[in-house]
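Every protein chain of the complex appears in place save one, which is left out.
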Amino acid sequence: MEYIDLPIEELHQALVNRKTSPFELTKVALARAHASKENAFEIIDDEEALAYAASLVDPEEDNLLWGIPFLAKDNFSTKDLPTTASSNILASYRPVFDAAVIERLKAKKMVLIGKTTLDELAMGGTGTTGHLGITYNPYDPTHQRMVGGSSCGSAAAVASGIVPFALGSDTGDSVRKPASFAGLVGFKPTWGRISRYGLFPFAPSLDHVAYFTRDVKMAASVLEALGGRDDRDSTSSLRSVEPYCELLNKNTGVKRIAVIKEIQETIKDNDVLLHFSKAVEALRKEGYIVEEVSYPLELLQSLFPTYIVISCAEATSNDANLDGIKFGPFKGGNTYEEVMKRARSEGFSELIKRRFVIGSFALMRENQEDLFLRAQRNRAKIVSELNKIYQSYDFIMTPAAPSIAPRFEDSSDRLSNEYLIADSHLCLGNFAGLPSITLPLFLKDNLPVGINFMGRAFEEANLLALSSQFERLSGLAELSTVTRKEGYL
Amino acid sequence: MNFEAVIGLEIHVQMKTKTKMFSSAPNSFSRSPNSEVAPLDMAFPGTLPTVNKQAVINAIRVANALHMEIDRTILFDRKNYFYSDLPKGYQITQQNRPIGKNGYLVIKANGVERKIGIERIHMEEDTCKQVHYPDCSLLDYNRAGVPLVEIVSHPEMHNGTEAMKYVEGIRNIVVYSLTSDGKMEEGSLRCDVNVSIRPIGQKAFGTKVEIKNLNSLKNIESAIDYEINRQSEDILSGKPIRQETRRFDESNQKTTMMRLKTDAVDYKYFPEANITPISLSEDFIADAIATCPELYDTKLNRFIEMGLNETDASIILSDRDVASYFEKAADIAPGKEVANYLSGELSAFMNKNSLNVNTLGLDPVSLGQAINVGAKEKLTHKQIADILLRMCETGEAPEAAQKALGIVAMSTDSNEVDAAVKAVLEANPQSIVDFKAGKDRALGFLVGQVMKASHGKLNPANVSKALLSELKK
Partner (left out) sequence: MKEISIEVLKDAANRLLFDLSEEEYQTLYEEFMTLKEQMKKIGEIKGLENYEPMTFPFPCETTYLREDVPMEPLSQEDALKNAGSVMMGQIKLPKVVG
C-alpha cells in the first residue's frame, strides 16, 4: 500500500507534511498505469505529468486536490493531448483548448496523467466498443468480466488503485453503472451543475459530467472545484456552488428515502436483495425513514427504448461534424460527399453506425411523431411520475445493478427484448437531471455490487451527506484491488 | 388566358454585430482566411453555442419595424444536413418559434400603396465561404457562424416592381436600424424569390419556381418579369412548369435552370438542447425598440418637413453615409439648402472625381457654415456653389475660399437693376414680342442678356423680377 491508496484527507496531510510529494505520487500512478492489464488507457502522458508534478513544490493547505494525479475519459478535450473518444474517426485529433473541467482541475493543481478508454463516442454500456478493444474489470484477472461502460477506462483505473479520481461522463448510467461493477463512488450531479464545455457531446439533454472516486470526501471536493456557472455552456446553472465538504457531516434533517417496489421485484440475485435490505436496516437505525413506494411498471418497461430513441437521435446530429475535413483522418475522394463518406464509413464502428441510423430514422419527418416525439412525451411522463415521489421523499434508493459485473459472453450491445428494468433504471437520473450517486454495497465472490441514491435537483449537499453516512455504514470507502476490504453490510 | 403572378421572397440579412451569432469570434471582414474563427465555428467536438445579445436586439428592432408579434421566449432548433460549407453538419436556426411573426411592410409600387404580409423573421447562422477553382474548392470558416436574420414574406406580390420595392423597404429597415450593411452586391443581403403563376380567379397556386443569387434590385425586377413571361409562354404552349431552382443571367437578362427541385429535403428539425430557453422581459424588448436608431420612414418624413421633396429625400436616404452627412449639415443650415447643393453641384463633383461624402474633402459642418455665411452675405446659389467646390479642393474655411475667389455679393440695388433692364429691353424688342406671344424662353434670354451686360454683378433673382414686371406692363 502506498500514499496514493490513502483516504483523501490523509493523503492531503501527507503532502502538506511533505511525507510525500506530487512527483512521488505521480511516479507511483504512472508505474501502476503501465503495469495495468485492463486496457484502460488511450494514452499515458509520462513526460508532461512528471514535469508538471515536479513543479508543484509548495503545498496548498486549503486545497484538498493539490498535487493529486488524476485521469480523464478520452471524451474530454485536453489541449495538445490527443482526444479520440475511442473512435478511429478522431485518431490523432489534438484539441487546441482544454475542456472547462480540465481547466478547473488544473487550476487546483491536480496532475493529469493520461486519458482513459470508453465505449466509442460514449455510446455503449459494456466497455467493449472502443477502438482499442475491450477494457477489463480489475476484480477479475481472468478477463472474463466487464467493468461496464461507457466510462470503462476511468472505472478500471480508479478501481485498480492507479489514481484516486477519474473523470467520466454519464448519459444513461455510464459512470454510475461501472461504479457498481468496480466498487467505486460514481457520482453524477444535477444536469447543468458542471459545465460541459469541451466534453464531446453524446446527447446534450441527457449528458452529464460525472466521475469516480474511492470516497465521498473526494467526490465533494471535486464538486466544489468543478461546479458553477461557465458562460461558455448556456446550460450550466447560475446557482451558486455550496461548500459541499463542510456540509458532509451536517445533520440536514433530510431523512426520507423511497425504495421503488417495481424495481426491487426485478432483482433476481438474492444476495443483492439481502445486502440491500441490510443497508435499509442500517439506515433506519441512523434515523432514516425508508419506505417502499410504487412507480408505474409500464413506464419502467419503457425506459430503455425511450432512452435509445432520444439519445440516438441527439447523437446522430451531434456527430454530424465528424467528417474527416476539419479534423480526424482525411480520406480523400472525388467529391466532398465521397470525402465525408469515406471518413465516416471507415472511422465509425458498426455499432455506432447502427445507433446513428436508429437516431436518424427517429427524426425523419414521417417518423418523428411515432418515434422521437413520442419518446419525448414519454420522458415528460416519466419525469412527472418521478417528481411525485419527491413530494414525499428526499431520496430514492435502488440497487445500482442487478448483480455483479456480467461476463462478456453473457452480454450484447444488440437491442433486444431482453433488457431488464434492473439494468436500465439509472437513466431516470438522466431523464430528470437529478443528482445520483453509486456507492459500494458489498462484494460477492470478490466482485463488487453497488447501491444508488438519487436526490432532488441541485440538492447535492444533502445527497453527499447521506452518502458520507452510508460510507461509514458500509465500511467500503477506499475499496480498490489494492486495498481489499470486507464491508459491514 | 390571363395570368396573375404570385411572388414570395425569402431574404437573408447578415447582421453587423461585433461577434458571431453563437460564438465570440470577431465578425468583421478579414482578408486572411480562417483568422476569425472560434473553436465552435470549426465545429470542434465539445464546443457549445452561446446567444449574442446584440443579434437578439437587432432582430427585435427589425421585427418591430415590420409590425410583427415578438415571441417572449427564444428557442432554437437544429436543421440537419450535410454540405461542405456546414461545419457542424447542422445549422442552428429557429424553425418552430421564430422571434417574430405575422407582420407586414407597406410598399408603393406603380403609384399604388400595398401592404405585403410577412410570415416570419428568425435568427440563424451563416455557413462558411467556399471559393471554387477548376480542380478544387477552398473553405474559409471566417464567415461560419455570422449572425443572420431570415425574413419570409407571404406570397402576396404580383410583379417585379413590387418585389423590388419590397426588398428596398426591407433593406432600408435593416440599414437604418444599423442591423446590417444591406449590400446585395457584397452578399450581406441575399434574396431568394419564389414565382408561380395561375389563371386569374384560380385559388390554387401554380407550380413554384425558385430564383436564387439575385444581387441587385434591378436584377430582382428583371428576373421576375422575365420569369413571369417565361412561365406564361410555357403554359400557353402546353409545357408544364417544373419545380426548379433557377439563376438570373445578367448579361442575357434571362433566368436559366440551376437544378431541379427534388422532393423537399427532410431536415429532421428538432430542438437545440445546448441552449436553454431564453426569456425576454417586456423591459428588454421595450428598451431594444426605444434605442433603435431612427428608421428610414421617420427620416423621410422629417426631411420632407424640412422642405425637401420626396424624390430628393429618397435619393439622400438611399445611401446611409449620405443621409448621415446630410443630417449633420442640416443641423446647422436649412435642410432644403443643404439638399440643393448636395444633390446638385456636390453630387456632380463627386461623380466626376469618383468621390463619396467621406472622401469629398468637405465635412458636413463646414458645408453648413458656408451656406449660412453665404445667406448672411446674400450671395447667389452659384456663388455659394463655387465657394463649396473650392473648399473641397483646398480645405479652406468659407470666408477664405470666398476671398480667394473674389466673390462679392451681387447688387440688388433697384436703380442699377432697373437701368440695366431698361437698356436690354430697348435693345431686344423681338424678345418682348416673343414673350408676349407666350414664349417663356424669352425671359431667360433676357435675364442672360442683363447678366452679360452687367458682367454678372447683378443678382439674377432681382433681375428676373424686374424684367417680369416691365414685360407685364
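Going in written order, the chains are labelled A and B, and every chain counts its residues from 1.
In this text, a contact is a pair of C-beta atoms (placed from the backbone, for glycine too) under 8 Å apart; a residue touches a chain by one contact, two chains touch by 3 or more.
Predicted, not measured: the structure shown is a model, and the values here were computed from it.
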Legend entry - Among A:Leu15, A:Ala279, A:Ala432 or A:Ala477, the residue in touch with the chain that has been omitted: A:Ala432
Legend entry - Residue touching the undisplayed chain, where the options are A:Gln301, A:Ser411 or A:Thr483: A:Gln301
Legend entry - Touching the absent chain when the full complex is considered, from B:Ser281, B:Thr359 or B:Gln430: B:Ser281
Inset, instruction - Taking the full complex into account, find the residue in A:Pro7, A:Pro329 or A:Gly475 that is in contact with the omitted chain. - result: A:Pro329
Inset, instruction - Name, in rising order, the residues on chain B that touch the hidden chain in the full complex. - result: 17-19, 24-28, 32-39, 42, 44, 50-56, 73, 82, 84-85, 130-141, 258-259, 271, 273, 276-281, 284
Legend entry - Chain not shown, touching residues in chain A: 93-94, 96, 191-192, 205-206, 231, 234-235, 237-238, 298-299, 301-302, 304-306, 308-309, 316, 323-330, 332-341, 344-345, 348, 350, 353-354, 356-358, 360-361, 364, 366-367, 369-381, 383-384, 414-417, 430-434, 457
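Keep this in mind: only the chains that are shown with their structure count from here on.
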Legend entry - Distance from chain B to chain A - Cα centre to Cα centre, in angstrom: 57
Inset, instruction - Going by the contact rule at the top, pick out the chain A residues touching chain B in the complex. - result: 75-77, 83, 85, 90, 93, 95-97, 99, 192, 196-201, 203-205, 231-235, 313-314, 317, 319-323, 325-327, 336-337, 340, 360, 363-365, 368, 372
Inset, instruction - Under the touch definition given earlier, write down the residues of chain B that touch chain A in their complex. - result: 39, 42-51, 78, 80, 82-84, 87-90, 137, 139, 266, 268, 270, 273-276
